[in-house]
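Subset of chains shown; positions unchanged.
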Amino acid sequence: MKAHRLADIVAALGGELHGDGELAISRIASLDQADGRSISFLAHSRHAPKLARSAAGCVIAAVASLPAVRARGAAAVVTDDPYLYYARLTQWWRRQEGGAAAGIHPSAVIDAGAQVDPLATVGALAVVGAGARIGPHAVIGAHCGVGAQARIGAHTCLAERVTFGARCTIGERGIVHAGAVIGADGFGFAPAQGRWEKIEQLGAVRIGDDVEIGANTCIDRGALDDTVIEDGVKLDNLIQVAHNVRIGAHTAIAALAGIAGSTRIGRHCTIGGAAGVVGHIEIVDHVHIDAGTIVSRSIRQAGRYSGVFPFDDNASWEKNAATLRQLHALRERLRALEKKP
Amino acid sequence: MKAHRLADIVAALGGELHGDGELAISRIASLDQADGRSISFLAHSRHAPKLARSAAGCVIAAVASLPAVRARGAAAVVTDDPYLYYARLTQWWRRQEGGAAAGIHPSAVIDAGAQVDPLATVGALAVVGAGARIGPHAVIGAHCGVGAQARIGAHTCLAERVTFGARCTIGERGIVHAGAVIGADGFGFAPAQGRWEKIEQLGAVRIGDDVEIGANTCIDRGALDDTVIEDGVKLDNLIQVAHNVRIGAHTAIAALAGIAGSTRIGRHCTIGGAAGVVGHIEIVDHVHIDAGTIVSRSIRQAGRYSGVFPFDDNASWEKNAATLRQLHALRERLRALEKKP
């Protein structure tokens, strides 16, 4: 990677520079991995021992840590929230790399009725359907499919090989990673004499601004109304969002989680990896679900919720799990003992 | 969407019409969302309060609810099973939209030895291998890959970007959603001095009629014999079906579930989301597994089975989970108390 002057970084991102602004920074690195041409960050004072051992040329730090940084001979960028500064630095760093030039790759298959903004980019072998609209500075990666009447907002990027279904929409500044499927049919059937009769899924998926969707994640279209992902939601990889779910703004969900049909998740929630939420329930704002937890009924109160079997060495688990099958009977026996005079 | 005359709907789907057949129906809607040009349905009498508040122009209902529907001033379609009628109505509605014209998109790459029925449709940038056969009215969506010697039955639709492996087969009227992978190698290795020696997977996947397979779901090819999905099976998104599994007819499996190798699932079963079934076991017909349950041994009796840790607020869970690790010891203590004179 090419190097950047430390002074240029501070000019772009702010913060108070202590040390040599001419320092050439060739990479961003953790305190452990940093060398004299690296910029690193001290996100929390508990990492101070790492600072003591770090060879970083510059450290982003809170003012309280400034003396310790300078004592190491490193430059410092002082800021209130070093971790947030680090996040913005990664964004700035990425922007310096530049992006693909706008335009449509000659191998892409664009329906004559599609509207692709002249400032948008469409990659190799992408397919854009009739009536689809691609906004300015949007990027449609190689092998992506954008369905008929779909809408991709300005500055939104479909990484590669994303399926974005007919009539589905996404707002501005979104990112959808490879393999994600937006707008496959929801899983809806009516039982009919031992068989399943398909309920055609006539709704769509409506995604707000600043949403990020992970690789191979699926968001199904609604049965009649739309599945809705509000602004600022972040979904990790391999997540299932079933039909008619609504996910509130700025909620983040980790990989392999599943949200069953028609459930509403509040705003500013977090859901851990491999957690599951059953269908037709409601979770209020500011709820945090631990990894692996199955949420089987509505949650009406903000807070943290958990529900995994504590793992153990196999022999201990075997004994406790076997006993668990008799737990109710144990309670009855305890009750009987308590009643003894 | 364009509107349809209510009388045309009833002419196509049956049921007893009460009210104005000339009513123009512009959409199908839930009772909550319906307006005067919507057709809705009352699937169960417990939804009667929603009916009372609904503005639907027409309601599909059982005869017992007819007075209540008519009292609202709405037209009614009376039928024994309103939910099933609704399912068929969605299918009829979708058919009115028409489909893509048959034919092969010029950008598709079709092996000279493939047989594509003249009534089939092959989308943009699809790849069809040597000796593959695509039946009449089948649809191979954009970016799909159909492997050598694979067979796609009549009226079956591979939505988009489906990988359908060499020598695998699917019957008639099937639907495979985007990103599904049919016929990747099963996960088979022989241990050899601390390394894993690959067992080539020489079988295939054989799928019956009327099967639906969700987005990004994987069905692996068998090691020697085939993996088999019987008629009428419905698989949701992101499901793993391992090699040599057999899934009985009309079984439905929800998202993120996994079935390990060589297991046989019966007919008319349901398996909830994120449930798992270990390998080399057998589950009889009419078994219903709750979401999140791990099935660790064969099930010989029809019925409903469950096995998730009940979730709780984190503090309560912490206390109970910690105690759970001593459960066996608690039982011993209880036993000792019981033996006291």
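In this document, chain identifiers A and B correspond to the written order of the chains, with residue numbering beginning at 1 in each.
We adopt the following convention: a residue touches a chain if its C-beta (ideal position, glycine included) is under 8 Å from a C-beta of that chain, and two chains touch if they have at least 3 such contacts.
These figures come from a predicted structure and were not determined experimentally.
The complex is built from one repeated protein sequence; 2 chains are visible, and the structure file as a whole lists 3 copies.
We adopt the following convention: only the chains that are shown with their structure count from here on.
Rounded to a whole number, the gap between the C-alpha centres of chain A and chain B is 26 angstrom. Residues of chain B that touch chain A in their complex: 27-30, 33, 81, 83-84, 86-88, 90-91, 93-94, 105, 107, 123-125, 142-143, 159-161, 175, 177-179, 210, 212, 214-216, 232, 234, 236-238, 250, 252, 254-256, 268, 273-274, 291-292, 308-314, 317-318, 321-322, 324-328, 330-331, 334, 337-338. Residues 109, 125, 127, 143, 145, 161, 163, 165, 179, 181, 184-185, 187-192, 194-202, 216, 218, 220, 223-225, 238, 240, 242, 256, 258, 260, 274, 276, 278, 289-290, 293-296, 303-310, 312, 316, 319-320, 322-324, 326-327, 330, 333-334, 337 of chain A are the ones that touch chain B when the two sit in their complex.
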